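Right, subunit A next:
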Amino acid sequence: MLYLLLLAPLFTAVCCLFPLGSRWWERINVLGALLTGIAALYCSLNVFLVGNIDRTQAFLVIDQLSAVLVLIIGIVGTTCCLYTVSYLRSDLKNGELTERQVGRFFGLLHLFVATMYLAVLADNLGVMWVAIEFTTIVSALLVGFYGNKAALEAAWKYIIICTVGIAFAMLGIILTFYAARGVLGSDEISLSWRFLYPVAAKLDPSLMKLAFIFILVGYGTKAGLFPLHTWLPDAHSQAPSPVSALLSGVLLNCAIYAIIRFHLLTTMAVGYNFSGRLLIIFGLMSMAGALPFILVQKDIKRLLAYSSVEHVGIIILGIGLGGVLGYTGAILHLINHALGKSVLFLSAGTLAQTYHSKLIPRMQGIGQLLPITSKVFMASLLAIGGAPPFGLFISELNVATRGFQAGGPGLGFVFLMVIAVVFTGLIYFAGKMYFSDLPARFPRGEQFSVNHILLLLPLCLLISQGIYMPGAVQDLIAKVVSFMTAGGVY
Partner candidate 1 sequence: MIDNLLIAGGQIILLILMAPIVNGIIKKAKALTQCRRGPSVFQPYFDIIKFLKREPVVSVNTSWITQLTPYVCLSAYLAAGCLIPLWEHRSLGFGDLIALTYLFALSRFSLALAGLEPASAFGGMGSSREMMIATLVEPVMVIGLFGLVVAAGTTDLKGLAGAGQNPAGLLAFIGLMVATVAETGRIPVDNPDTHLELTMVHEAMLLEYAGRHLGFLHLAAMVKQAVLLILLVHLFWPQQPGIPIALALGLLVGKVVALGLLLALIESVLAKMRLFKLPELLASGAAFCLLAVLMNSFV
Partner candidate 2 sequence: MLDFFTYVFLIAGFLMLAGKVITNNITLLAIQSLALSIIAFYLGLSGGAVNWHMVLIGGLTFAVKVIVLPWILYRLVDKVAARRVVPLSIGLGSSSLIGVLLVGLTYSYVVPVLLKEVQVGGQLLPVALSTVLLGCFFMISRRSALSQLIGVIVMENGLFLCGIAVTGGMPLIIEFGIFFDLLVGALVMGIMTYQIRDTFDTLDTKFLNKLKH
């Protein structure tokens, strides 16, 4: 089944390479996306509901942690792929793309999804590294897809900075490999998570310390930790919106996933104080560093991108603080942010497409232009800002509580304050866009369509995360957290 999860998007990607015409590509895309989504859902729920942890496959493994990621990729990835159909149609109509490019776009999109699945399913540190590097390469092509100056610039910065970062991560992997081989004694299994965790306590601490630094710098670049985040606002703002949604909603999570894995390993080898403290520092830096950019911003997609930096900071901080509350908060936030931010990027993308501009001052009166999409946009913006009844509020509260407990009142207060100030920035721009009058040259109103359902579904999930989580979901989270507090050993 795990292989199916990888093969479905790959196969879809291959199909899209054939010159079939945009109708057929769309159909293939929808089919492939749904198939992949179902497979992802099956795989992850299999872990949670049946408790069936598949560790028989070579190189691939799915445990509680990766199941969460698979679930996120499944939901967000499928939504984005489906949303792409209408997005590309309107791009085609506006003459931004040629029909030939449509097929290539779908192909790359599915390839991108496949590499992300590989990254979270990989049992092998090296395979994971390769997969993550591949996500960079593929998504860089997607970022630069429009081929204009800005897109190329963004893509170039993205690929160069991430490649450099990832190179450092390789050093960390080599050091881990060396440390693990000293304990496990065999080449073949020394890079495998499932063999590494049980012996983690025996790994050499000073080596693991250094390894973690390299890993943090490496995957941290990919995750967008401040000050390694520099590629992120460029890439997110220039990519086609469904790609931005994927980048922000899932790709960052894949990198965070890698960091979590290594953090668990390092914690057991070195003790809590080292990697936890580093993560706390980087988490806070990301939150605080992104804040000024959110307060003073003109480009809506850059605004959202910086907000992603901030939220990555929150997740990393939650991981760094640890404990049941910290992990619960971080995992919930991982899920919630993915849901909220992808909806936000998709709706913002549609708005930007309609206005032919991404500049906030130009996007006046969104409520009159696209009543439904703009309401979704507002709701998800509030969600991202951390307002109830959306899930992010709860996850932030969990992290904050842990912050007050483990880091003292000062840390908790700074954390809450930064989030609140970010909220003010977001609500300021939201107010400017929503509570204003639409220039006369735009047509008004829109029809309810399948796209809106695609946007509303994650939003409903978010609300459920914020006020009523069914018992099953609570169990699911509890399982992941207990997996993490146990140090990743199953």
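Just so we're on the same page, a residue touches a chain if its C-beta (ideal position, glycine included) is under 8 Å from a C-beta of that chain, and two chains touch if they have at least 3 such contacts; residues count from 1.
On how the list was made: all candidates are chains of the complex that A comes from, given by their letters.
Remember, predicted model here, so these are calculated numbers, not experimental data.
Engineer: If you apply the contact cut-off given up top, which option from 1 or 2 ends up touching subunit A in the complex?
Structural biologist: 2
Engineer: Name, in rising order, each residue of subunit A that touches candidate 2 in their complex.
Structural biologist: The contact residues of subunit A facing candidate 2 are 124, 126-127, 129-130, 133-134, 136-137, 140-141, 144, 147-150, 152-157, 159-160, 163-164, 167-168, 170-171, 174-175, 177-178, 181, 187-188, 191, 204, 206-207, 209-210, 233-234, 237-238, 293, 296-297, 302.
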